[in-house]
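Here the complex is missing a single protein chain, while all its other protein chains stay put.
And then chain A:
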Amino acid sequence: MEITKDEVKKIASLSKLEFTNQELEKFTKQLEDIMNMSHQLSKINTDGVKPTINVTDAVNILREDVAEKGIDRNELMKNVPEHEDGFIKVPAIIDEGEDNE
């Protein structure tokens, strides 16, 4: 199969990643090679075979619906890059220029 640079751009955007043009060239070729390797699976007959998502015997595990003490809020905030008054700080969701969208 063939993968185009535009497809890779689209996958990058879905993945919340961005690449320079040069990186994009390299990744396109590598992704194509790897996907071609994986595509060899299409030759294997899997008619009627059920998928395996997980190899545990477990199905649904239930616990009593009892409240437990959680982790201290100040502890949780320790690794937050920016916070103020117990809230996580982020930049504005939209730029000024995008107001009309």
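Convention: a residue touches a chain if its C-beta (ideal position, glycine included) is under 8 Å from a C-beta of that chain, and two chains touch if they have at least 3 such contacts; residues count from 1.
FYI, contacts and distances are computed from a predicted model.
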Chain not displayed: protein name in its UniProt record ("Glutamyl-tRNA(Gln) amidotransferase subunit A", "PD40 domain-containing protein", "NADH-quinone oxidoreductase subunit K" or "Monosaccharide ABC transporter ATP-binding protein, CUT2 family"): "Glutamyl-tRNA(Gln) amidotransferase subunit A"
On chain A, residues whose C-beta touches the chain left out of the figure: 8, 11-12, 14-19, 27, 30-31, 33-35, 37-42, 44, 46, 49-58, 61, 63, 71, 75-76, 78-82, 88, 90-95, 98
